[in-house]
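Note that one protein chain is taken out, while the other chains of the complex remain in position.
Read from first to last, the chains carry the letters A and B; within each, the first residue is number 1.
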Amino acid sequence: MTSDRSALNGAAASPALDRLGRARAIALPLVALAAAVIAVLNAPTYYVRVVDMVLIYVLLGTGLNMVVGYAGLLDLGFVAFYAIGAYSYAILASGQFDIHLHFALVLVIGGALAGLAGVLLGIPVLRLRGDYLAIVTLGFGEIVRLLLNNLDWLTNGPQGISRIDEPRILGFALAEPQDFFWLLLPLVAIAFTLVWRLECSILGLGWAAIREDQDAARGIGINTTFAKLLAFGLSATLGGVAGVVFAAFQRFVDPVSFSFWESLTVVLIIVIGGLGNLVGVAVGAAALIVLPELLRDYAEYRMLLYGAGLVAVILMRPRGLIDRRYNPAWVMRLLGWR
Amino acid sequence: MQSTVLMSAVAALALLGSASALAETKIGTAGPLSNAEALFGKTWQNGMQLAIDEANAAGGVGGQKIQLVRQDDQGDPKQGTLIAQKFCDDSSVVAVIANFNSGVTIPSSDTYNRCGMPQVTNSSNPKVTAAGYKNLFRPMANDFMQGAAPATYALKTLRAKSAAIVHDKQAFGQGVADVFKANFEKGGGKVTSYSGVVATDVDFSALITKIKTESPDVVYYGGTMPAVGLFLKQLRELGLKSAFFAADSAFLPDLITTAGASNAEGAIVSFQAPPYDSSPKLMKFAVDYKKAFNEEPGPYSAYGYNQAAIILAAMKPAGASPTRAAIVKELQATNYDGLMGNVAFDEKGELKEPSLFLYKVHDGKFVLEWPKTGS
Partner (left out) sequence: MAGFLLQQLVNALTIGAIYALIALGYTMVYGVLRLINFAHSELFMLGAHISYFLLAVAAANAGGAALTLVLLLVFAATFVVVGLIGVGIEAAAYRPLRGASRLAPMLSALGVSIVLQNAVMLFVSRRPLPFPAFLPQLSFELGGAIVTAKQLFIVGFSALLMVGLTRFVNATSFGVRIRAVSENLQTAQLLGININVPISLIFFIGAGLGAVAGIFYSSYYGIAVFSMGFIVGLKAFTAAILGGIGSIPGAMLGGFALGLLETFGTGLLPIVSAGSIGTEYRDIFSFSVLVVVLLFRPSGLLGETVTEEGMVYKRDF
């Protein structure tokens, strides 16, 4: 908070610096964007595909971070919402029932369905805390996966749904990883902006209060029920949106992609990155997706090294790679936006 | 300024490209190497390694040594596509043998198709070839054959009237079980129960106790090892004497060790290769494999060897610098006398004359029970 204010004061004190800051604020993102354009146009497609995966996990991490990082409720079944989003697109835009809805429409439907599921899950588990909540959400995640595997008439069971439609946006068909990069980048930017605004809003403060002490939060007049449900619903919505994009990207979904491990991966991302911090989510997603890719050539030794690396990172930085200090506000200051 | 950056990047890429062209010619492969299916993935890839080592020992293809690049997809579709992209980007990879699981092959074939990569797959689900990609080949029988032959055998030879079917709710297990069910019912048999279990289950006693009340003539298990062995063991221990059928993943000595020789006696397993002692080629393969890896071949080792051999044969006409397009073209016209019989593909990339053999466990060994060739 103090550093926040001093930065503001500093900016206000000197108009020349302010002008410089504003120039920087406009120039730096433009340079970054230009660099991204050049990189994506030139990089081997494999790298772009890895970046796409990172961005999908950033979306997932941003969603889960609202529940775990902001409100302090451990959710081990987040994959359920991801799956609901993915299967929404798979069912509504493929030959499965010969329904071919537009991608943008399914993005809304998938997000809404997942959000609804989040609120429905939230209502009964409001009473639960800590690990009991974790286990009930884990159970919910498993139930959703098993239903996807068992309801063959709807989801085609273990065979999965293949040949999902390529999304078309404004006449462009999205097929290559490069195309999806241009879809994911704005999605992540929008999600970051919205979630960051939420974190700074009164609701975000309410979540923080619930996280620190639920009883005290209720005592000072926070409607904890409403705040928790909103956290569940909003986080699930983001999970659903990520799922829709994933299904369109892979053009294939099956229950294997939505196992308990996937939930754990997203939890790992936000904890390794730094709980409750959007910058941490981005760094965590990059670390946890890129690390196994770097280990690719070790073939069967890959997972051993991955596990060892995981333990090492947690032991060295138990509070995550990125300190809470380095949050989006810090990034914006760095860019000279304040 | 932008254009200079662009140009230098392009130049760098071109340099990279030329550098890798000088490197060895590579064949890529991706399968499960670190999950519960690691045994299958590893021994399958060992089979390819054997074929490639033999070719290299004989001077390589067109004087070039061939390198097998093994990757671990963990049976996970998104890793399968990432690896596919990696192989596509690497111009020294001229063909791939991928993937092991149908659920991984279906999405990865999209990526391979986009870069014209010759892809030979080990996934038996009929849907794998549904897209009609010209660069995708399956030198083995699909689930239709694998499930149909045991049903015919049960009806005709065993004169079975009723069958209890169990499957593991996976693409492969449920796939073959569905085909068995359809064929068994079509032939006039009665399916007393059709039950799904979990692939990682080890305790089937509750289900078997229930099946016992149905007293079926035949029990068909659609799934993979080690579950098949455990199921068979518990089936016999709980006193159910029905004839037992399983699919090719159970064609492993482990079936007998897991279930116990007396419990495994009489169990029937479908497999696509003729007996190892039926042809000099197969006998040599079994001996060489044991010498190279110090263990018995896995259930898919022969498939892996065969798949690599087919690609190597298709690389030969192009000489020292085979291109992906040339190999695809050769593969389409393949007429190759492989480890498991003649290999030729139809326009969908399916094997023209798939074969299937039923083996019966007798005195702790697999003995050929029902030879059948044809489509």
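By definition in this document, contacts are C-beta pairs under 8 Å (C-beta built on N, C-alpha and C of every residue); 3 or more make two chains touch, one makes a residue touch a chain.
What you see is a predicted model; the values in this text were computed from it and never measured.
In the full complex, the chain left out of view touches A, B. Only one of A:Val48, A:Val68, A:Ile84 or A:Leu238 touches the absent chain when the whole complex is considered: A:Val68. Within the set A:Gly171, A:Pro186 or A:Pro318, the residue that contacts the chain not displayed is A:Pro318. Of A:Ala34, A:Ala308 or A:Leu334, it is A:Ala308 that touches the chain left out of the display.
The missing chain lies against chain B, touching residues 34-36, 38-39, 42, 169, 193-198, 200, 202-203, 205-207, 209-210, 213, 225-226, 229-230, 233, 237-239, 254, 257-260, 295. For chain A, the list of residues touching the undisplayed chain reads 68, 72-74, 124-125, 127-132, 134-136, 139-140, 142-143, 146-147, 149-150, 211-216, 260, 264, 267-268, 271-272, 275, 300-301, 303-304, 306-311, 314-315, 318-319.
Here, only the chains that are shown with their structure count from here on.
Mean C-alpha positions place chain A and chain B at a centre distance of 36 Å. Residues of chain B that touch chain A in their complex: 2, 5-6, 9-10, 13, 33-34, 38, 42, 70-72, 74-78, 81-83, 85-86, 88-89, 101-103, 106-107, 110, 114, 125, 127, 130-131, 169-171, 173-175, 196. Interface residues of chain A, counted against chain B in their complex, comprise 34, 38, 41-42, 44-46, 49-50, 53, 149-150, 157-160, 162-163, 175-177, 246, 250-252, 254, 256-257, 293, 296, 299-300, 302-304.
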